[in-house]
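Structure below; questions to follow.
Shown here: the complex without one of its protein chains, the others still in place.
In order of appearance the chains are A and B, and numbering begins at 1 in each one.
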Amino acid sequence: MNLAEGVQYVSFIILAVMMLGAALGVVLLKEIVYSAFLLGGVFISISGLYLLLNADFVAAAQVLIYVGAVNVLILFAIMLVNKQEVFKPVRNLWLRRGIAAAVSVGLFALLSTMVLATPWELDTTVTDEYSVVQIGKHFFSDYLLAFELASVLLLMAMVGAIILARRDFVPDVTEGEQDATPALTLPERQREAAALGGNTSENS
Amino acid sequence: MTSGIDLQVSFIKTLTDMGLPQGAAKALWIPLPMTLMVIGAVVGVLVTVWLERKVSAAAQQRIGPEYAGPLGVLQPVADGVKLVFKEDMVPAKADLWLFTLGPILVVVPVILSFLIIPFGQNMVVTDLNVGIFIWISLASIAPIGLLMAGYASNNKYSLLGGLRAAAQSISYEIPLAFAVLAIAMMSNSLSTIDIVEQQAGYGILGWNVWRQPVGFLIFWIAALAECERLPFDLPEAEEELVAGYQTEYAGMRFALFYLGSYINLVLSSLIFAVLYLGGWEFPIPLSQFSDWLGVSQDTSWLQVLTASLGIIMTILKAYFLVFIAVLLRWTVPRVRIDQLLNLGWKFLLPVALVNLLLTAALKLAFPFAFGG
Partner (left out) sequence: MELQLEFFLLLAAALFCIGIYGLVTSRNAVRVLMSVELLLNAVNLNLMGFSNFLDPQEIKGQVFTIFVITVAAAEAAVGLAIILAIYRNRDTIDMEQFNLLKW
């Protein structure tokens, strides 16, 4: 084993341990904020693994989109809904957890036997073309339709998210909300809705 | 274009001549430019802090620091020493781990971004072919650290400051990326070396400022917002939020934030110099000089001269931009948070998109001038 391979090996092990540990933390920790920050750790370690797989562009894109956008979005959502909430106890919770764990472990066993049993047809040719260039060529030749559809999808997601996350103009009061929220909240919401309505009519 | 001096090749060659294997020589080389970069970044911050104090003083008709060293040049060092020796306080209800990790997450990506700054033909730590994209993606890690610091402080002002900082930083990331994209389109490459190469040859006239007049304004505004410099320093606006996410910080942890924000300013200025001001290029093409002098471009003393001139030019350009940023701090009033977001989403983003479209059209129409 020469030096370069040794470095690759060691970094793979470090990244793998980091990723699995952080992923377990995401799933198992009680505090949701820790989970969200650990999710960022998972994303960064995966980006490191991409670097080991000779994919610098995708690694950078992974950091940019997952860490910079998705994780920040999740953190924002947590801070918006972060109310110390004690979940109502559910019967047989431990049984559910046990079954889920058993299914996950079984799935892992299945997948790993598949991975180890399949004779992979490795292709060891080395190309010196930049990955960015090749990805760009794919986008504008054989994956053009998918590429254009992705842009439409992003537009739809943006519009959909704005409409869903925006406060309602007419605050509809359910029975649960009436006794749960203090009396001050409702007029404030109405005023905000009015202000929002005024803004939009001005702009349009 | 000559290749100039390549320190890496000559260093490795010296070591292999001394009997070391190739791999070991390379491994010995790797930490050298990295250490140099970290030292350079810290020294750059010290100079920036001194410049900020002096220029601010001049803008307010004061003298500024004058006792620590000649013209007060040692004042930033004194500041640093003071911060190191301060009591290391953690609020009782704060979350110790996140509280410590927050500033680190803000500083580390900024220092890592120095990897891609070229100071000369071969004077860059790594010439990655995704170059400038690395900077954009690393810059997007910082909001996580800010949110972490804001949340961990267990203070309403801190949380608000952290949320504001994250919102501001992701809003201005997009126009910034679009401005960079226009440059990448003209250079046909994301590598910082190629971007500078593409501006070479015509001296000051070849620089991207002339070809991207809108792009460079967008970039500068967005970069100031990313660095949380004064027209956009809402996350730590003292009249509104005490000190934003830094409220509960003291001592070394605060010093990390302080360092991070100044390194970020220096870094943004360096990137600006590389993208729009021709990086290490002299305003008059150097090949003409060698023609006048009648010496070949491969002469060793000329190459050393070119390399050192390149480093000096890059740093001069960057510090000129730092100077402008400090002047802006004392001439432009702070915007409100809604104005900030409106400016980002409703003005800069459409303008950046139009700029991108225009660049593409010009590139198709005049391929000789816009890098066909």
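Keep this in mind: a residue touches a chain if its C-beta (ideal position, glycine included) is under 8 Å from a C-beta of that chain, and two chains touch if they have at least 3 such contacts.
What you see is a predicted model, and the numbers here were worked out from it, not measured in a lab.
May I ask you to name the displayed chains that the omitted chain touches in the full complex?
A
Taking the full complex into account, what residues of chain A touch the chain not shown?
Per the touch rule, chain A residues meeting the hidden chain are 1, 5, 8-9, 12, 16, 19-20, 23-24, 26-27, 32, 35-36, 39, 42-43, 46, 49-50, 52-55, 57-58, 61-62, 65-66, 69-70, 73-74, 76-78, 80-81, 85, 87-88, 90, 96-97, 100-101, 103-105, 107-108, 111-112, 115-116, 120-127, 131, 134-135, 138-139, 143, 146, 150, 153-154, 156-158, 160-162, 164-165, 167, 174, 176-177, 180-181.
Rule of thumb we're sticking to: only the chains that are shown with their structure count from here on.
Taking the touch rule as given, give the residues of chain A at its contact with chain B in the complex, in rising order.
Residue positions touching the partner: 2-4, 33, 37, 40, 44, 56-57, 60-61, 63-64, 67-69, 71-72, 75-76, 79, 130, 132.
Could you list, by residue number, the parts of chain B that touch chain A in their complex?
Within the complex, chain B touches chain A at residues 23-24, 26-27, 98, 101, 128-130, 133-134, 136-141, 143-144, 147-148, 151, 159, 163, 166-167, 170, 173, 190.
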